[in-house]
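Complex shown without one protein chain; remaining protein chains in place.
This part shows chain A:
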Amino acid sequence: MRGPGGGTEDLPTPRPGPSQDTHDSHDAAPGCASCALSTGGARLARLGLAPGRHDHVVALAGNPNTGKSTVFNALTGLRQHVGNWSGKTVARAEGGFTYGGARYRLVDLPGTYSLLSTSADEDVARDALLFGQPDVVVVVVDATRLERNLPLVLQIRQITGRVVVALNLVDEARRHGLTVDARHLTRELGVPVVPMAARRNEGIPDLLAAIAQVAGTEDAPAPLRLVHKDPALEEAVTELAGRVAGRFPGVPNARWVALRLLEGDPGIEAAVRDGTLGELATPATPVERAG
């Protein structure tokens, strides 16, 4: 229930989602938000992930209605209206915060259940995470619906290891008699899992510390390697991942790329064709990008 512009107008650096915005991307071919014919910087800007005057870029992902907007507000101190329903945030919000002397730019991605490219929202989130290479991806997870939220976490973990899981709504989970073992999840996922209740500002300091730790680390965990039960699929993924790694040496998430190619994901196929995928092989360090 906001004014035109989806409520981004109060934010410091408003920028609507790349797939819809036609003003920013007039230099790109129509319908190609992630084409790599331009320089990396311009592409990142179009994905909404250019660091600008900030040291680190943090992307905020999560299923719809997990309290993503609440976490966003808690981190940035902004008071964007938060609604108790799915799909509330359509346009992308951006904000910034400072922690431990470093300046962070926070980009709120559309809430999605997966990154399997079945809707415009999922494409936006997928492109931002894969090609934008944010320094940290915060995945907001609803502790009361863990099973339904984990598929997205697992997909993001297959793309990158620079992840912090914000286990939100633990207060609500407690009321429903649910206890989530965050330490077990941390072990299984290989990334920090921070229990929190963003509405009450509980756990925000821990989340900030975890973000800073992941942003500052040189060796983030490798992308998660999920083994597929189906032997034929597993074999095909392994074979194709080898070719992907051969063609684009150093791509960190070759298995995930291979899986998407096997499924015929048009966005990834385009990235193979025009070489965008190759740019993932040389991950820029946060310091270089800040300049």
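Definition applied: a contact is a pair of C-beta atoms (placed from the backbone, for glycine too) under 8 Å apart; a residue touches a chain by one contact, two chains touch by 3 or more; residues count from 1.
One rule holds in what follows: contacts and distances are computed from a predicted model.
Trainee: One chain of this complex is not shown here; going by its UniProt record, which of these names is it: "Heme exporter protein A", "Xanthine dehydrogenase molybdenum-binding subunit", "Nucleoside recognition domain-containing protein" or "Catalase-related peroxidase"?
Mentor: "Nucleoside recognition domain-containing protein"
Trainee: For chain A, which residues reach the chain that was dropped from this view?
Mentor: 1-4, 6-7, 20, 22, 64-65, 79-87, 90-91, 114, 116, 119-121, 144, 146-147, 150-151, 153-155, 172, 175-181, 184-185, 188-189, 199, 226, 228-230, 232-233, 236, 239-240, 243-244, 247, 258-259, 261-264, 269, 272-273, 275
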